[in-house]
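Missing here is one protein chain; the remaining ones are kept as they sit in the complex.
Up next is subunit A:
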Amino acid sequence: MKLFYSCFYLFVLFFLSACSNHANVNFFYEKAFINKQCNEGMLALNKAEKDTIYTGLNLASLARVCKDYEKSNTFFDKAEEAYKYDVDLQSDIQKTTKNFSEILLNDTINNYQGYFYERIMLNTYKGLNYMSLGDFKNARVEFNRALYRQDRMKEYFYDYIQKAQEEYQKELKKDKKIYASFQQNLTPIYKQYDNLLDAFNANKNYTNIYATYLSALFFFFDKDYIKAYDLLKEVALSDIKNTQLQKQFQVFEKFTHLKTNFPQQKYIFIVYEDGFSVTKEEFHLTLPFIFNDNLANISVAFAYLKSRNASYKFLQSQGEKTQNLIYFDDIIASEFKTLLPSMVMKTLASSALKTSINLAIANNDSTGFLSFISTVSTILINKADLRMWQALPKSASILMLKNEGLVKIYDNKEKIIFEDELEKDKNYILMIRSFMPNSNIVYKIKEQ
């Protein structure tokens, strides 16, 4: 009996560590980006030793906000390594243990595994950081990585998701009665999600043309004009109505002709990253489950995507406005929607297991104390995993201007937000990252 109590208390302790859904941490990072919290304590490298992907990605973004590009890349490197060794290459035994602990408690008990779109953006931002440092050799490696991941995603993503779903289905089918009640519960859950995800235009091919566009700019700046042209062609063909894209494509095309001298005109490529992408929030549904022919109504926590406000509608310069290239919300929603069935299955399995444990304890506990503790613990850990990379923009838009040696960028209300002199014989990327009006960071990247 003593052993039973000890195990139980250990179990409760373990339970409590999974009580946070990270909504407050997400909010903390969001505030840090807006307020540019660049102190050393905030950006200490050892912070990324725990939950490396989640912390690493967010702190890498904060270091980028602070223009500490080297530190930003160190955080990104840590996150990238964790993607490889802690996610991709984990053994089947590790996966099973992880899955079991997630079903028993919730996803937050284990380290954040991240999303595929995040990996592509990780390498893209690393590439931009290297460009800002003037290290075009390493920037090329990072943009190649982003493109490689993009290709891989097209090829592997669907298989990966299918396999995950099949595994959960197989697991659930082991208990026919519980499986039947799961099936019955799926309709109200998906109905709820249909309403929640209605606002997003989820892409089917998961292609992040923003990564391809920025890669095209890099190769253009690195004077690899044929590769730049091929990449921009891919982007331009995906949105033939985007006049900005078509204009830039025509400029790139001029550099593919057999010439000894290329056009002398230099350009400013304005890239505007607007606001914050969607964040995850939690909703609860009370669902009926059948245990030993008894019906139990259980409150189950699910995550959903909530869109956030834009910053400026557009930016303008030389009488022209930025034109939208991509909505990140849609990219995120695409992956979220595809992962949804396996996520729902896992949450249902988790809720069923926790409740059956509670019932077993209640049946064997004459004092009622253990039963009470167990029920409270279950309520406390009934949380959805809300961890995300918080720094991605809601959308990105572009504008190309002739470099006349001076640039002035205005917001949608004609208020100037950036003014600077530029070397006339160089191409520039001016990336404006605006989290909210009057909270902007401008990255100026010069051709070598």
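The rule we apply is simple: a contact is a pair of C-beta atoms (placed from the backbone, for glycine too) under 8 Å apart; a residue touches a chain by one contact, two chains touch by 3 or more; residues count from 1.
As a working rule, contacts and distances are computed from a predicted model.
When the listed names "Penicillin-binding protein activator LpoB", "ABC-type basic membrane lipoprotein", "4Fe-4S dicluster domain-containing protein" or "Sugar ABC transporter permease" are checked against UniProt, the chain not shown comes out as "Penicillin-binding protein activator LpoB".
Annotation: of A:Lys78, A:Arg140 or A:Lys280, A:Arg140 touches the absent chain (contact as defined above). Of the candidate positions A:Glu49, A:Glu70, A:Glu155 or A:Asp425, contact with the hidden chain is made by A:Glu155. Shown as candidates are A:Asp88, A:Glu166 or A:Glu423; the residue that touches the absent chain is A:Asp88. Although one chain is not drawn, its touching partners on subunit A can still be listed: residues 83-84, 88-89, 137-138, 140-141, 144-145, 147-149, 151-152, 155-156, 224.
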